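Dropping the structure in here first, questions after.
With one protein chain held back, the other chains of the complex are shown just where they sit.
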Amino acid sequence: MSGADYCPNSPEEVRRMLDAVGAADIDDLFRPVSPALRAKSFNLPPGMSEFEMLHRFQTLAGRNAQGLVHFVGGGFHDHLIPAVVDHLASRPEFYTAYTPYQPECSQGTLQALFEYQTAICRLTGTEVANASLYDGGTALAEAALMALRITGRSRLVVDGAVNPFHREILATYLANLDVELVEIAPKAGMEDDVRLRAALDDATAAVIVQNPDFFGTLSDLSGLAAEAHGVGALLVASAYPISLGIVRSPGSMGADIVVGDGQSLGNPLSFGGPSFGFIAGRREHIRNLPGRIIGETVDRNGTRGFVLTLQAREQHIKRHKATSNICSNQSLCALRGLIFLSALGSEGMAELARLNRDKAEYAKAVLGAVPGVEVLNSGFTFNEFTVCLPKTAEEAVVALLRKGVAAGVPLGPYYPDMEKCMVVTVTEKRTRAEIDTFARQLEGALWN
Amino acid sequence: MSGADYCPNSPEEVRRMLDAVGAADIDDLFRPVSPALRAKSFNLPPGMSEFEMLHRFQTLAGRNAQGLVHFVGGGFHDHLIPAVVDHLASRPEFYTAYTPYQPECSQGTLQALFEYQTAICRLTGTEVANASLYDGGTALAEAALMALRITGRSRLVVDGAVNPFHREILATYLANLDVELVEIAPKAGMEDDVRLRAALDDATAAVIVQNPDFFGTLSDLSGLAAEAHGVGALLVASAYPISLGIVRSPGSMGADIVVGDGQSLGNPLSFGGPSFGFIAGRREHIRNLPGRIIGETVDRNGTRGFVLTLQAREQHIKRHKATSNICSNQSLCALRGLIFLSALGSEGMAELARLNRDKAEYAKAVLGAVPGVEVLNSGFTFNEFTVCLPKTAEEAVVALLRKGVAAGVPLGPYYPDMEKCMVVTVTEKRTRAEIDTFARQLEGALWN
Amino acid sequence: MELIFEKSVTGRRGVRLPAGDVSPAPPLPAALVRDGAPDLPQVSELDVVRHFTTLSRRNFSVDTHFYPLGSCTMKYNAKALEEAAKLFAPYHPMVPLLPHGASFSQGSLGLVHGLGEALAEITGMDEVTCQPLAGAHGEMTGIMLIAAYHEAQGNRKKYVVVPDSSHGTNPASAAMVGYEIITVPTAPYGDMDLEKYRAVMTDEVAAVMMTCPNTLGLFNPHIREICDIAHDHDALMYYDGANLNAILGKVRPGDVGFDVIHVNLHKTFGTPHGGGGPGSGPVGVKKLLASYLPGPRVVKNSDGDYSVIPHSHESIGRTAGFFGNFGVMAKAFAYITMLGQEGLIQVSEQAVLNANYIMARLKDVYDLPYDQTCMHECVFSAARQARNGVHAIDIAKFLIDRGFHPPTVYFPLIVKEAIMIEPTETESKETLDAFIEAMRDAADLAEKDPAAFAELPRTMPITRPDETRAAREQNVCYFGC
Partner (left out) sequence: MELIFEKSVTGRRGVRLPAGDVSPAPPLPAALVRDGAPDLPQVSELDVVRHFTTLSRRNFSVDTHFYPLGSCTMKYNAKALEEAAKLFAPYHPMVPLLPHGASFSQGSLGLVHGLGEALAEITGMDEVTCQPLAGAHGEMTGIMLIAAYHEAQGNRKKYVVVPDSSHGTNPASAAMVGYEIITVPTAPYGDMDLEKYRAVMTDEVAAVMMTCPNTLGLFNPHIREICDIAHDHDALMYYDGANLNAILGKVRPGDVGFDVIHVNLHKTFGTPHGGGGPGSGPVGVKKLLASYLPGPRVVKNSDGDYSVIPHSHESIGRTAGFFGNFGVMAKAFAYITMLGQEGLIQVSEQAVLNANYIMARLKDVYDLPYDQTCMHECVFSAARQARNGVHAIDIAKFLIDRGFHPPTVYFPLIVKEAIMIEPTETESKETLDAFIEAMRDAADLAEKDPAAFAELPRTMPITRPDETRAAREQNVCYFGC
């Protein structure tokens, strides 16, 4: 038999509906489409049942390498996900719901997103957050645009130690706009804001940094924030939410806009998406926040309720004058983030962050003890750090991949002078035994 | 840190609750338990997080052979399960609900079980069904007890072609009761009720058969039913629900009580459970049905509602005079059965049954063509049949297991004179390629 | 709400099946073939999804509501347990029963064995079978074991003794095995009357079935004496494990003299109730009963591998198809694995604290027939409210409108207008306080406006149904059956 089509009406019902419409047959309904406009081709395979489809998908998934041990980040991280996250986010009342434009029948989504905004503000040390953006990279780009709007300036300084993919997205977003984007070459592995401070001037809308940076180094951003504010510029900081269990929040260091990718908060790797981007900042800038924002209010009986608010900033009202073109965001992923943060709670998040750092420090010591391997970071790190090898990182990574270990992200493609270095990520999922094996295999790859 | 305990109260709250109780500490509450009665040992490992537990369970599950191709039945069958079954039965409002003793807040479960009863009646050709029993074997035993109650007699005739596990359960249930259990040796593979008819007498409460029988053979039970009714005995028939998509229902053949295992209706193999037993029969016997029964009624506003009815038969009211001791049944599994039957619908069930039979007939032909292999069944079969080999079935099964094929259930352990034979099951999940491979491997095992 | 059958439209199709890859078989003969497709709902997949999703929303459940349900231990069912059980979904139970098949099922067999070992340690028993599929099934199995023992010993036994506070399954299960029942009343101090117990105990008693703490939530201080008396008469002691949550890590039935126990995995070990099942009722026994356990049995070999052995010739035989409700067992084993020694002790301690807290906070407004420190549950009486015409069932319906599943009412039978409350350890003080407030409001309303209860509940899909009509009409199958 043919595939599924999820069209419920029986031939008899179709007949009765055609009669009601006054059409002879279905083709009759497509009369407005003249033959000349009809599809020239529609060459797709025949359909199949869900069982056959799933069998095919299992085969497809099976063509990926199974059980790789991940020491790679690059913006996505292999973290634990409590069972409650999947169970609750799988409620069809959440995942098959529409955008909550009709507040009365959408209080579930609306309240959850209000709670999400609150959780993001508290985690990042900010006052207002939106209800999510697409991902960490696009959130960084939106933050840059937001800073341009707020300051009315057109120059942006971006730290070269920001995730290269995110810098690329930023450049793409800005390419057609009248903006000067100044990228400052990083001092890899060092906490050093001198270069960035030096690049600031009173035409600068914002300085854009990442903490921990792409090499894993943590910085105190307060000095940079003060300096930026001194010239009327904003500090935009991209943060890794898991680190915020123990690391001082960007907001408390003076960042004006905080963004990041929420994948680590309860969203699976899923080959790169969906995750969510968060953006948060100062109350005074709320009207310049892109995307949806949920606000608290009351109904006519005085009952607390939540609504999409400040919609006049949005594209469906403001059209080409909107703060952003964003319409669909990543609600369900943000919900997963909220459930994750609620399930772990204050102490859980602190403990999770400590576990990450403990394991990374262990790995740093063990890998650093491999002959010829040098840990680049002079400053403090969270769960990522950079090692430099006696040969190209590419060679080492290829050798270890064949042994089932994704050893790290080689820096050569992004920083041409660093082809012997790679960034290693160590999350709470990595066991001491895995780290030890990794070190042994790295030694083997380097010296055999 | 230690494991999960799911005890929410903080130390501070525990303190306040102890104060309210007037206890100095928790130990105070266990004062009624004198030291002499305290546990002598409680030697369990320390706890762990869900992540560590799941990792351990994955390792454990990994110790089972992966990807065996199943041609074995034995009462459980490897059938497809539509995704909707898992999704809907995973609604916590179903699976974390209690027994629906409070009808107002249990209409979901109650209506679903009423629908389940209806579906079972229609599938089996009966008038009343209960809301489930434990499994197919215990349902058969309960049917026997029910027949004893209805007829007031104490002799049971059971066909030796009934699933041997079910016959064993029956014998266990009857062991301490004053009942004569007569087991009739089967004519394996033949449709032949002469032996059973001959065993009937006017002391017989019931004759108990299975259709298709353990060897796979389908029988027209009408003659046997008429003969049983002629001497005032009942016909108890165990049925395989998937077969009922095309096979004439036991009820329409004259069976008075129809039972079976519902695993094949949307319940995973899960190493043997949970599944559910169904029991259904004539309206006149409703008060002798064991277990819970859902009835339709109205509330005081005339709104239709559903309730547990005829509870006076049950143990929580009638105590030792109850029709059965059953309390918990297999509600959630029965719900899965109902969702399965609803998702497939009339045509889907007919098509599913045809698919099973088509594949089994193909396998019969292909296996029958292997030199030395003989198909035992002279009668019609559904999706199981018996093949006899030139060597013991045990040898063949062992050889094929090592190749990843669970070839069939050897009959030697259950029928000592049939050690060269085995029952082969072919469900809709088996592909033509798998069947061909099986035949090739069987030939190899027999002749190399 | 419409039945799924009422949503059926001729010709509508739901889930599609794979295409066939073999030729159609020749048809069955008329005598064997069904007269047309079975008359099931003809609905779309979306119809199915909407119907059952909507139905589910007409239920209370642990995930949505507090169930202070006496003797039923409706604790939180951790989501990780569901994940644990799913890992074993694809494994066929016949595999280890095939020749040399055990080596293909070492994981599943290891789980069966590991759970049995853990339960033996928890209950103080020597051997465990996980085959029984629910508590009552376990009870029946346990009594069968006792019967087999007595028969092997040549003992002539006729009776099983139960206290009048016992669960109905106790006498019903004993009756299933052919025993007559002797019921012992409860003494004013809340435990089985010791003197009356002594009086009924003869050499014809096969077993005494008890739960301890009993259904009043009271721990019987004479429990060892009761066991000794039974043993003096060659009667065996049966422990109904329904209340085991009260004593985890504190008391082991095996230590105090019990010979057999069944355990409700779906109560004490955190597996969900499923709207009435599946449960799982493993049975633990002392050595003297081990050889009677049903088969197949899973044993651990000296090399650490697991084998399946058929039951011994002395065994009662088989009580269920395979190895028990394995999926439920997997969840319980996951639960025990996560909680570990300390976690399980926490369970009983917090369960008992929660029950005593509720008792302390309600005993001024409801009668408390047995005013003692309780274990995991407490039993009030609505006798005071009944004098105003407000019965336990009315209070139950009041609670529904307040968002609480009612406590167990009218059980145990020995308490008039009984309201039996077991909060479990997984509920927080805040939830208990909200429940206490609702219970106090009910008591208050019973004073001020007793007539108001007749209309309750108001917030549910139906209000009180006509149960008499249901029993009279016996409409148990939608039109057309």
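We just call them A, B and C in the order they show up, numbering each chain from 1.
The definition used in the following text is that contacts are C-beta pairs under 8 Å (C-beta built on N, C-alpha and C of every residue); 3 or more make two chains touch, one makes a residue touch a chain.
Remember, it's a predicted structure, so these values are computed and weren't measured experimentally.
Judged over the whole assembly, touch between the missing chain and the shown ones holds for A, B, C.
Contact with the undisplayed chain is limited, among A:A144, A:V158 or A:V247, to A:V247. Set against the missing chain, the residues B:E13, B:D28 or B:E395 yield one that touches it, B:E13.
Taking the complete complex into account, A:E93 is the one of A:E93, A:E180 or A:D201 that touches the chain left out. The chain not displayed touches subunit C at residues 7, 9, 12, 44-47, 49-50, 53-54, 57, 63-64, 76, 78-79, 426-428, 430. Seen across the whole complex, the unshown chain contacts subunit B at 1-4, 6, 8-13, 48-52, 82-84, 86-87, 92.
Assume only the chains that are shown with their structure count from here on.
Between the Cα centres of subunit A and subunit B there is a gap of 48 Å. If each chain is reduced to the centroid of its CA atoms, subunit B and subunit C end up 19 Å from each other. Residue positions of subunit A with contacts to 2 or more other chains are 1, 50-51, 82-83, 87, 92. The set of subunit C residues touching two or more other chains comprises 12, 15-18, 43, 45, 49, 53, 78, 80, 82-83.
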